[in-house]
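Heads up, one of the protein chains got dropped from this complex, but the rest are sitting where they should.
Letters are used for the chains, namely A, B, C, D and E, taken in the order the chains are written, and counting of residues starts over at 1 for each.
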Amino acid sequence: MVKGTNGTRRNAATGEHYLPRHEPRYREIASFLRAPLADTLEALDIALVGIPFDGGVSNRPGTRHGPREIRNLSSMMRSAHHVTGLDPFAQARIADIGDVRFSSIFDLNKVSDDIAAYYAAIRKAGVIPLSAGGDHSITFPILRGLAADGPVGLIQIDAHTDTWDEFQGSKFHHGGPFRLACEQGLIDPKRTVQIGIRGAQNTTQGWDYSHETGMRVMFMEEVDAMGIDAVIAEARRVVGDGPVYLSFDIDSLDPAFAPGTGTPEVGGLTSLQALQLVRGFRDLPLIGADVVEVSPPFDPSGNTALIGATLMYELLCLMAERVENTKP
Amino acid sequence: MVKGTNGTRRNAATGEHYLPRHEPRYREIASFLRAPLADTLEALDIALVGIPFDGGVSNRPGTRHGPREIRNLSSMMRSAHHVTGLDPFAQARIADIGDVRFSSIFDLNKVSDDIAAYYAAIRKAGVIPLSAGGDHSITFPILRGLAADGPVGLIQIDAHTDTWDEFQGSKFHHGGPFRLACEQGLIDPKRTVQIGIRGAQNTTQGWDYSHETGMRVMFMEEVDAMGIDAVIAEARRVVGDGPVYLSFDIDSLDPAFAPGTGTPEVGGLTSLQALQLVRGFRDLPLIGADVVEVSPPFDPSGNTALIGATLMYELLCLMAERVENTKP
Amino acid sequence: MVKGTNGTRRNAATGEHYLPRHEPRYREIASFLRAPLADTLEALDIALVGIPFDGGVSNRPGTRHGPREIRNLSSMMRSAHHVTGLDPFAQARIADIGDVRFSSIFDLNKVSDDIAAYYAAIRKAGVIPLSAGGDHSITFPILRGLAADGPVGLIQIDAHTDTWDEFQGSKFHHGGPFRLACEQGLIDPKRTVQIGIRGAQNTTQGWDYSHETGMRVMFMEEVDAMGIDAVIAEARRVVGDGPVYLSFDIDSLDPAFAPGTGTPEVGGLTSLQALQLVRGFRDLPLIGADVVEVSPPFDPSGNTALIGATLMYELLCLMAERVENTKP
Amino acid sequence: MVKGTNGTRRNAATGEHYLPRHEPRYREIASFLRAPLADTLEALDIALVGIPFDGGVSNRPGTRHGPREIRNLSSMMRSAHHVTGLDPFAQARIADIGDVRFSSIFDLNKVSDDIAAYYAAIRKAGVIPLSAGGDHSITFPILRGLAADGPVGLIQIDAHTDTWDEFQGSKFHHGGPFRLACEQGLIDPKRTVQIGIRGAQNTTQGWDYSHETGMRVMFMEEVDAMGIDAVIAEARRVVGDGPVYLSFDIDSLDPAFAPGTGTPEVGGLTSLQALQLVRGFRDLPLIGADVVEVSPPFDPSGNTALIGATLMYELLCLMAERVENTKP
Amino acid sequence: MVKGTNGTRRNAATGEHYLPRHEPRYREIASFLRAPLADTLEALDIALVGIPFDGGVSNRPGTRHGPREIRNLSSMMRSAHHVTGLDPFAQARIADIGDVRFSSIFDLNKVSDDIAAYYAAIRKAGVIPLSAGGDHSITFPILRGLAADGPVGLIQIDAHTDTWDEFQGSKFHHGGPFRLACEQGLIDPKRTVQIGIRGAQNTTQGWDYSHETGMRVMFMEEVDAMGIDAVIAEARRVVGDGPVYLSFDIDSLDPAFAPGTGTPEVGGLTSLQALQLVRGFRDLPLIGADVVEVSPPFDPSGNTALIGATLMYELLCLMAERVENTKP
Partner (left out) sequence: MVKGTNGTRRNAATGEHYLPRHEPRYREIASFLRAPLADTLEALDIALVGIPFDGGVSNRPGTRHGPREIRNLSSMMRSAHHVTGLDPFAQARIADIGDVRFSSIFDLNKVSDDIAAYYAAIRKAGVIPLSAGGDHSITFPILRGLAADGPVGLIQIDAHTDTWDEFQGSKFHHGGPFRLACEQGLIDPKRTVQIGIRGAQNTTQGWDYSHETGMRVMFMEEVDAMGIDAVIAEARRVVGDGPVYLSFDIDSLDPAFAPGTGTPEVGGLTSLQALQLVRGFRDLPLIGADVVEVSPPFDPSGNTALIGATLMYELLCLMAERVENTKP
């Protein structure tokens, strides 16, 4: 696969070659951001991955259908960015490599191991993963796969700190990935920032854990009062220069913008704020990123999947620019 | 019912006792804010009440289904507030006491009398009511029941002043409750503030009445220009220190945030503004409050009922804190 | 609780007593079939139970929301049957006893044990359970609780035989409850009839198991060709006179009638056929019954939950009539 | 207005005249069956009328939006019938005369009087009305207006007999129009047939009244067993040769076919049966007909309004053929 | 038609005359903004026109249903503006003149010619058109009809510049109307402002064309940073004093506010910003305006059509005030 030319497809009947990404948007097999499909990591800079798993939810299920529907709506995406003018497909070699495969969807430990092994392979191949969930529990095994060299920094955009402890007898659930990641030395709490937190909780356990370990928790009210530019500056200050992972939980957005999610919390980010926030992280050494908690069964207008696809595009732009800029 | 312990339930088969409010949110009978059900006012500080009546609407019906669906979505609510850290269930004795019962849904006068009698009983028991409508006509009979000692102050968050006169031969309709309340001495127009008003009208009658009687009308454009903090300050100035009632019409929110309502008006409050506004009224001597005009048949995503439930939670926090602070 | 008088409720504010079941249908707390809520099995003949669990699905989730939504739509139900004229509430003592509670929703074995223990308690109390799922995996632990005395007969109305073996490393999933039940001696395959089976499968394993163990499998084409009366006769012949359990999977209905389910199969029963079928089982010694696989997130019109509620009503009529007829 | 030529419209900008009914179906102002609008009864044989009233419902509201949405979906209708080949617009002079106007939507007696006066005027003009509701309460005042000369025959296609007595203090509600009509001598119970009746009831009062007064009640099970041809024959036998009114309640259809209604009852007519039934009444001396209980807020696919429009078309065919055949 | 009195209608049955615009909003034939229907341009100041055409879309279709559904939702509109207090129906003679008629919906050139001829006739009659689309391709032929005297100024509120060149072999499509208009001398690029532009594109061709021809392109990020008041000032500076056309593409709004459109772009205007923007153009010499790209099949809540109707009302207020102020 060659940068800038990747993605042509052969018309089975006529033999002509063409670029599916430039076809009318209702045509073609739906892949993430209209990227080509690949069944190998070779010759790739960035891999788009789906993790159709929602076995870690505490409330509404449905995010197992997230990757499929984000792929569907990502047909709306195009290549050249209207702010930077840059085209990630011209900067890096990108493909949709399909979904993580599970040995048993009924066994949380195996799911965690399967995801961790998958991302370890991606990391080993020198490829940067951009993932679509699935519920937020998946970020823990992603980090198991990617952060083997020691704790990384974390930018978490979310309504919940997801640092709660055991729930219903399990520590592996969508309210706890960052506590697990912290306990296992995968993220550095001092280099962790949580943006957009809000919503009542039955206990303050999660907020307390974040504070006690030194994570920087930016509640929604603070975000709103500071403005997005200041939030970006603060987040960059927290994560510093080292490797960093970005996890975007769609429930950070207000339910008016993203109704299709399992634990919506009224009073969140607007979509414009979300885009501005992500765009603020250009040039960070991202080792990976994800967009999680898109739940199509609760998304009658499709807006949530559309926002999920748009955020993937914005994250891809960050990654591709970095790929180009760090090329030897 | 003892404060802080209220709400445990007995498992019918196993005999164990547990707190339904802490169960996974899709379980249990749906009550307002997951509060315990009660069939008495004894040992209560705050009563959650449904008024499933939409016989006063001039346009789309459906708010009769509001209490049911707000109960359903209020499963998403939890107890400890993310800004204050306070838990209303630890501060006051709270129960869902069911719905007001009507002797005839076809006779507006009887409906008004039934509601008035119901709230008079609540008031007599020394309980503070937090109600879910139903259309806005219901606030008039609520005030009949609660304001027997003379006019009270009013904070009305709404797209419409609801001070119109007779419509289709009746003064009791959802566009007129505050004119009726003013005419009958239940509210003091000088201590009345109306926030978020907007939308064209066939006549200026309602706006004129509000202005002529001395109500403080804050049109949406003024709200937007001032900012929520200034709006809160102005509203507190208007209502002063005396007893006050708060009525939250969901159509004050923009239809993007709350589509499920009978007379949506484009260009309204965001949900974050709405939450901030309500939180600005801590420590006011609320004699009651309501959330009205949630119409589930026009709410395909459920967002409107979710916002309704969230506003009830925020109002409950105001009330419970006051209960605790004013305890002898 | 006294038969025929059960279910009056006290108006919290006015003190009057009234029968919620006769109130306008949008009023009152939503319980199964508008039955009274109970937190004990004492003085009950029939218990209505919810099992909000969908951890056993192989495809679309969502049935965890089934009990809540069936309760909601069961407000549409009334008491006197239009064919028989009988009123189950006049024949038996009936209550909604809430939902089965789980020690961990993430551990399938614990879920199975929790359900089994719950139904063992119901059985011990001499009460007949009528349950709403949840996915079909739940019928296996229900039978663990109810069939301790030896295998029972089974009437299964379903698009799938649900006799598949291990899937994704587990035998406890919604495609296998009746294989498990058969293997563990909870049902007698010779007294088992499966009605409405259809839809392609990746392997013929399940159909083969049913045939090999001697279950009577009535594929949809046979059902359609025979007519419902003959199907009833055949089913009664198969189950004979002994104790029998009835399990109604909503996906036996055509998706036009019941779209809200996880594995819809085109070409199924009409709702009229379904009602006629159930009514054909009067006087059978039912030890319990369930309606499963109602998945509200895939049910935009609410029809599936409405049919679920209606089937519960029809099943309740069978049970209550039997209660009255077998009274000493 | 001349038969066969009626309905041309002038293009405001170009001055050309054309027939809106033959334009692409998404164009033009939505009128009933694409008929011309009229503000007079002169030169009309048949008037299409909307009655946007749902103040008589006992449960879900929404049928006030029925006429608007039936008009919208009736754009799908065309003129030449596929069974008879006849075109009603070529046989009779037909117009949409708009909606009945109410002096007060809050006063049931006035609503009844307004409707009665409206239909008395139509009758006086020698025009036959074909109406779209609205809830079923409206048929009583329609009959007040049309049956001034003495009781008429009635063909009622419905899930409910609608012969209940006072509900919530009123006899004028959508469960009682035919009891009122019978009591007031507007319909002859011996010439009344009720087809498709089903669904449990809280009391047997309505069924009893129908039976006691001699109405012919055909429960759904009987309809299904007899087949539509036999039902037609029986209905024609009951109503005989005299003037007859036909009232079609959309809830006679199974909710799979017509979900958008207030009191859906599972197990009803298919749409094909409904069409066959109506077509069976050619040549009857219809003095009017209505299609009621279409509730758009509960009709996400629009199918219910589409069926409502189709039934109006079929009824119009009956009326227009009779107009032509009885012409002097 | 006389200003201020226009729009009374005759009740067909009772003969009374009344103003439909003041009736309950679910009544009456749905016309734009409840204006009277007209089949002539005589005695009109402003004509409301529908253009049900979506043959120019590159992606999702559906805007052909826009005029019908905007008419439907425009029942929610009323007359007196809450900011200005002015009533356009008292200031100008206004009617809904129906939809443009096409000689062939399958031939883009004929469609363009039909629209151009229609608007040329409106212009010739001295009437100002306010139009509802339809996809954005229609603005090009509208301008062909209206700008015969030389290029006009343009205020375009849109997510896309719509200045792309040939797509799929045609220059007439919804991504190119303003390039065509510019090339044919219908608009003056120096007096053209494009507000709200955003979203990635496959090529920068359109943005480049706008910049190269001297159009003022205000990307969404600039709009957000400047604030609406400054945007208005800049737009007025650009268009100056000459005749100007205003084209409002509903996709300028964020999809949370207007999901029902063909090419939604996350991160757009709020509805309050949109209203404020339009209100900023009082007293401009508008020769016409349109609201385009409302696609009802993608609008489950109806909000998009509601916003479309509201924007038409706001634009009508601008036009009617100008009519009154410029009267000789």
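Methods note: a contact is a pair of C-beta atoms (placed from the backbone, for glycine too) under 8 Å apart; a residue touches a chain by one contact, two chains touch by 3 or more.
Only a predicted model underlies this, so the values are computations on that prediction, with no experimental measurement involved.
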| item | value |
| --- | --- |
| Visible contact partners (per top-of-document touch definition) of the missing chain | A, C, D, E |
| Hidden partner chain, touching residue among C:Gly7, C:Pro264, C:Gly288 or C:Gly308 | C:Pro264 |
| Touch with the omitted chain, as defined above, among D:Ser79, D:Ser104 or D:Thr203 | D:Ser79 |
| Residue of E:Phe89, E:Phe140 or E:Phe298 touching the missing chain in the full complex | E:Phe298 |
| Touch list for chain A against the chain that is not drawn | 9-14, 16, 18, 23-24, 26-31, 37-41, 47, 50, 52, 64-65, 68, 71-72, 96-101, 105, 117-119, 121-122, 125, 300 |
| For chain C, the residues touching the chain missing from this view | 58-60, 168, 197-204, 207, 219-221, 224, 254-256, 259-260, 263-264, 266-268, 270, 298-301 |
| Missing-partner contacts on chain E, residue numbers | 54-56, 60-62, 64-65, 102-108, 110, 168-170, 172-173, 297-298, 300 |
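Simple rule for what comes next: only the chains that are shown with their structure count from here on.
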| item | value |
| --- | --- |
| Neighbouring chains shared between chain B and chain D, ordered by label | C, E |
| Shared interface partners, meaning chains that touch chain C and chain D | B |
| Rounded Å distance between chain A and chain B, as computed from the means of their C-alpha atoms | 38 |
| Set of chain B residues in contact with two or more other chains | 24, 26, 60, 64-65, 105, 168, 254, 256, 270, 298, 300-301 |
| Chain contact graph, described as a line, ring, star, complete graph or other shape | other |
